[in-house]
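Below are the C-alpha cells for one structure; questions will follow.
Heads up, one of the protein chains got dropped from this complex, but the rest are sitting where they should.
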Amino acid sequence: MLKVTDLKKAFKNKDGTKVEILKKLNIEIKKGEILGIIGESGCGKTTFLRTVLRLEEADSGSVLYNGVDLMKISKNEIRNKIRRNLRYVYQHPEASLNPGVTVGKSLLNTCKLFHTNELEKKVADSLELVGLPFEYKSSFPHELSGGEKRRAVLARALITEPQMIFADEPFSGLDKILQARLIQSFLRIQKQRELTYILVSHDQSIINNISDRIFRLQNGILQQIKS
Amino acid sequence: MKKRNLNAKTVGRGLFHKTGTLALGVTILTTLIILNIFSHLNGENLIKQGPRGLPPQIALFQILLYTPEVSQYLIETDEWASGWGDSEIRSPLDSDDILLLKNTPLITQQIGKTYSFRPEIGLQDYNEFTLNEAPEGMSVQDGEITWIPDENQVGENNIALRLSDSDGLEYEAVYSVIVTEEFFPLGTNRRGQSLSGLIVAGSKWTIVPGLIAASIAIFIGGFMGAVSAYHKDQLDSVLSYIADTTESVPALIIVFLIAAATQFNVYYIMIGVGIVLLPSVQNIIRSNTLQFVENQFVESSSEIGFKDRIILWREIIWYNCKSDLISLATYCFAFSILIEVTISYLGLGVQIPDISWGVLLAEGRSSLLREEYWMTVFPALAITASILGFIFLGAGLKQKFDPKLK
Amino acid sequence: MSTKIEIKDLNVGFHSDGQTKQVLHQVSLIVPENKKIGIIGESGSGKTQTVLSILGLISGEPGVISGKIKYRDNFILDTSANSKKQWKRIYGEKTQLLRGHEISIIFQDAKASLIPYRTIEEQAIETWKDLNGNQSRLEIIENARSLLEEMNLSDPERVLRSYPNQLSGGESQRAYIMLALLGSPSLLIADEPTSSLDRENADNLLNIIKKLCSDKKISLLLISHDLRDVIEHTDQIYVLFDGHVLEQFSPKNRTPTHPYTKFLMSMVDGELIKELKADPDSDNSVTNLVQNGNMNEKYACPYYKFCSLSRTLSTKEQQKCKNEKPSLEMFSDNNKSACWHDK
Partner (left out) sequence: MINQLTGRSAWIKHLGYSVFQFLATMVLFCYLITFLPDSQLLDKSQTELFTEYLVILLTLDFGYSTLYGDPIWEILLDAGIKTLFLILTSIAFIILFTVPLSMFTAYNNDHILSRFLNKALFIISSVPILVVAIIIIALSVSLLGIVPELNLFYDGSNFQKVAVLTLPLFAIIIGDGILFSIFETLQDKIKKIKSEPWVKGIKARGGNINKHLVRGITESMIVSVTGKISFLISGIIVVELVFNWQGLGFILLDIFDQSSQRDYALLIAVMAFILLFVQTSGFIRRFTIMKMNPEKKYSSAV
C-alpha cells in the first residue's frame, strides 16, 4: 500500500556540520496492519513521519502510495487528493486543535474540504466513533481534558475517511485507565474502518503488544524486530 | 458534561461585571451617535444664545457649581438728613461675622416658570422679613417668596430683603435673579452660548474621526502584524524595526506635525493618529499569531488541507484574534477622542467658529479663576464619559467574542 | 529498625469554588531508615499532597485537617495533641527546620527547576547560603564537583560554570540532584523525576539516584505515575488512588492482589493490550473499561467505579464494596491491600 525506498534526510546544525537523520530508509506497509516504530526521543521518528507525508521535504528517496510517488507530485495535488487518505495525528493535541472555535466547528471545517453533503451527519458519526458524547460538539478545546482532546483530534483525522493513520506518541502522557480506553477505541476503529496504523513511540510496553510488525529506528536506519 | 456554570465572569482583566460593562458601553455609544445625528440635523440653531456666564439652570448643578454673591447691609437712619433725600445709611456687612441668608438662593429663572425661595434667616430672633426692592409680581406668603417672571422682565432683577432683629436693628440682603427666555440646563459660556448645545455640537468629533484612525490602525496594523508573524522572514524584522521606530517618537509630536502641515484639518490629523496607533496593533497581532506559528498549529492545519491564506486569516486571525481586534478598535476610538480634545485645547485642532469639547475646555480654563466651574466641568465629564464608554464597550465585546472566556 | 518518616491517617482538603474537597483520606506511610519506598499514583491521586505535607508546604484552607507525622522519633505533626493553633505552629516550625537540612526534594523537570540566570556554581553557593552552612566558597564548589563526579559526569568543570540552558538533559539532571544532596540530607524525596523521560533515560537516572542514596545512607521516597519506576528501584510500594492508599506491597516477594494494582501491572507487561488486540470489544478483560454505578456518586470503596473484579461478584458482595470502606489495617503482615474480595 505504501512503499518507502531509500529515503534520506539530513540537518545542518548551527556550526554547519551535516547530521544525517534518515540514512536510506526502506519500508513497505501493507493494508490493514498496525506497524510500530520504536526509537528514543530525538532519533528522528517524527522527522520520518513528516518526510513521508511531505510535511517536510526529504533530501532524496521515493514514497509510493498506490503507485503514486508522493515526492514527485505538486503540493496542491497532495493537498487535494493524498492528504485525505494519509492522516497524521500530532503528538501534542492542544497544538492541532484550533482553540478559538468549538470542536464541532473544527470537524465541520475539515469535513467541508473534502465532502459536500450530509456534513452534520459525518460530524456526529466521527464524534460517536471516537467515543465523545454528542454535546461536546459545542464545547471549546480548553474545556476538554487531555484524553478528550486526543479523541477530538482523532475524530478530526477520521472525518475524511482516510485509509492510513500516522500517529506520533498517541498514548504517552495519559493516566493508565485513560490510556487503556484510548487503545481500545483505536483498535475498535481500526476493525470498523479497516485502517492501517503507523504508530511511533518510545514506550515499548504498548507498541510491542499492539503492533503486528515492529521496527526500531536507530542512528538513521530501520531494523525489523518482530514480524 | 464538561460545561461548568460559569458565574458572572468579570471582564477587562477580570475586573467588571460582564454584561454590565457591555450595556454601559453600548448606551454611551448610542447616546453619542444620537447626539451626532441630532447635531447634524439641527445645524446652527442648536446653540441657543443667552446671557453671558449664566450658571446652570438645573438647581442641583447650580448649587454644586456656583455660589451666588449675596451682599448684606446694616441700615441706619441718618438723623441729620431726615426730611429730604435718602435718610438711610447702608454700611456693608461682611458675611463672616453675620450671615443673613443661611441657604443659597437660585439666581436664574425662565420666563413663565414659578420662582420660589424660602430663605432661612441667620438672625436668632427676627420678625417677618419684607421685600424692600423686588421685581413686579413677586410676593411673599408666610416666609416664602414666589414670582412668575414675564417676557419684559428678561435680564437682571434685583431682590432686597429687609429684616429687623429683636433690638430694632435693620438689615438688608440683596441678590439678583437673571431671567431668560430659553432654558439653559447647563448654563452658558463667556459668549453666552448654551453649554448643552455646545456639548451636543462638539460630539460630532467623537465618532467619525475615530473611524478613520481605527480603520488605519486596525486594518493596516493588523495586516502587517499577521503577515510578518506568519511568514517570519526578512519582512518580519524590517516591519518590526519600522514599528519600533514609529513608537520611539512621542505620539503628540507626530500629531502636532501633521496638524501644522495640514492647516489643522482634523480628518487628516486622524490619519496621523491611525499611523501612531498602528505599531501597537501590529505588535499585539504579531505576538498573537506567533504563538500559533511557533507551536505547530500552522503545520497541523496545512496537514488537514487548509491553504495558507485560510490558515492565517480564518483559523488564526478570525477565530482567535477577533476579540483583540475589536477591543483594539474601541481603544483607537477612545484615543482619537483624547487626541482631538488635546489638540483642539492647544489650538492646533478645531478652530474657533467650529465647536469641539477641547475648545470648550480651553475657554473654560480662564473662567476657572472667576470660579465659573461649570464651563470646564461639563465638557470634562462629556470627554471622560465617552472615552470610558468606548473602553467599557471594548472590554465587554472582548468578553463576548473571546472563546477562552466562554 | 528505626523509621525515618511515619505518616498516620493523614487527611488533607482544599476549598475549591465553594465546597471543601478532601484530597487525602486516612493516608498512612512508613519510610524506614536507609530504605527506598515508592509511591505509585496517577494524576489527582494525592501523591504530591503527601510529599508537601511532609515538607509542611501545604497551603490554602483548610490544608491539613488531621493526622500525625513522625520524623525519626519526634512528632512534627500531631493534630490530636493540642489546639489547632498550637499544632499548626509546631508543625510549621519543625518542618521549617527539616526543609533542606534533613529532607530535600527534587521535582519533575530538572532543567526548569534550576535558576535560569545563575550558573550551577552560583546556585550551589546560594543553596549552601540558604542552609546557612559555614563552609567557604571553595569547599562548596569542591563538594559540588565531587558529587558530580560520583554521578560519572565527564566534565564537571564545564557544567559548574555554565547556565542551565547550556546543559544537556542528562547534565541538568545530575546538576539538579547534586544541588539536592549538597546539604547532605537524610531523606531524599523524588517527585516524578522521570515523567518526561523515555524508558532508558528514566532507568539510568533512577540508578544514579539509587546508587547515591545507598552510598550516602539516605533513605529515598520515590513518587511516580509509572509502575516500572517503582517496581525495579524500591523496596516497598504504596499504591495511591483518589487520595486513598489502596495497597502496600513489596515488589520482590509478593505479586499485588488489589484489582487496581493488577490493572496497572497488566498495562505494564502488555497483557491487557494483547487481550484488547485480540478482541477490542471483549468485556472480560482485567478492567472492563465500562463504568460501574453512575459517574458522580460517591462509593465506600474509592476504586469501585472502575473495578472489574466487583463486576464478577454477586450483588451481595457488591453491596459490601459500595457501602463498607475497606481499609489496610485488616492485615497483619507487611503486604496489605484495601479490598474485601481480592484474597
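Every chain is named by a letter (A, B and C) in the order it is written, and numbering of its residues begins at 1.
Methods note: a contact is a pair of C-beta atoms (placed from the backbone, for glycine too) under 8 Å apart; a residue touches a chain by one contact, two chains touch by 3 or more.
Model, not experiment: these values are computed from the prediction.
Novice: For the chain that is not shown, enumerate the shown chains it touches in the whole assembly.
Specialist: B, C
Novice: For the chain that's not shown, point to the residue among C:P164, C:P259 or C:P280 touching it.
Specialist: Selected residue, touching the omitted chain: C:P164.
Novice: From the listed residues B:L32, B:I121, B:I355 or B:I383, report the one that touches the chain absent from this view.
Specialist: Going through B:L32, B:I121, B:I355 or B:I383 one by one, B:I383 is the residue touching the chain not shown.
Novice: Out of B:L22, B:A329 or B:L361, which is the one that touches the chain we can't see?
Specialist: In the complete complex, the chain left out is touched by residue B:L361.
Novice: I'm checking contacts with the chain that's been left out. Which of C:Q96, C:Q135, C:S168 or C:S214 qualifies?
Specialist: Answer from the full complex: C:Q96 touches the omitted chain.
Novice: Based on the whole complex, identify which of B:G112, B:G137, B:G155 or B:P250 touches the chain you can't see.
Specialist: B:P250
Novice: Touching the absent chain: which residues on chain B qualify?
Specialist: Residues of chain B in contact with the hidden chain: 12-13, 15-16, 236-237, 240-241, 244-245, 247-253, 256-257, 259-261, 263, 334, 337-338, 341-342, 345-348, 358, 361, 364-365, 368-369, 371, 373, 376-377, 380, 383-384, 387-388, 391.
Novice: Please identify, in ascending order, the residues of chain C that touch the omitted chain?
Specialist: The missing chain touches chain C at positions 55, 57, 96, 99-101, 104-105, 107-109, 112-117, 126-127, 130-131, 162-166, 180, 183.
The definition used in the following text is that only the chains that are shown with their structure count from here on.
Novice: Hey, how far is the Cα centre of chain B from the one of chain C, in Å?
Specialist: Roughly 63 Å separates the two chain centres.
Novice: Give, as an integer number of Å, the spacing between the C-alpha centres of chain C and chain A.
Specialist: 34
Novice: Let me have the rounded angstrom distance from the C-alpha centre of chain A over to the C-alpha centre of chain B, please.
Specialist: Here chain A and chain B have centroids separated by 60 Å.
Novice: Mark out which residues of chain C touch at least two other chains, giving numbers and ranges.
Specialist: Touching at least two other chains: none.
Novice: Which residues of chain A are in contact with two or more other chains?
Specialist: Within chain A, no residue touches at least two other chains.
Novice: Taking the touch rule as given, give the residues of chain A at its contact with chain C in the complex, in rising order.
Specialist: That would be residues 40-41, 175-177, 179-181, 183-184, 187-188, 190-191, 202-206, 208-210 of chain A.
Novice: Inside the complex, what are the residues of chain C that reach chain A?
Specialist: On the chain C side, the touching residues are 42-43, 198-201, 225, 228, 263-264, 267-274, 276-277, 280-281, 287, 289, 306.
Novice: Which residues of chain A touch chain B in their complex?
Specialist: Those in contact with chain B are residues 53, 55, 79-80, 83-84, 87-88, 90, 92, 95-96, 98-101, 109-110, 113-114, 133, 135-136, 139-140, 142-144, 148, 156, 160.
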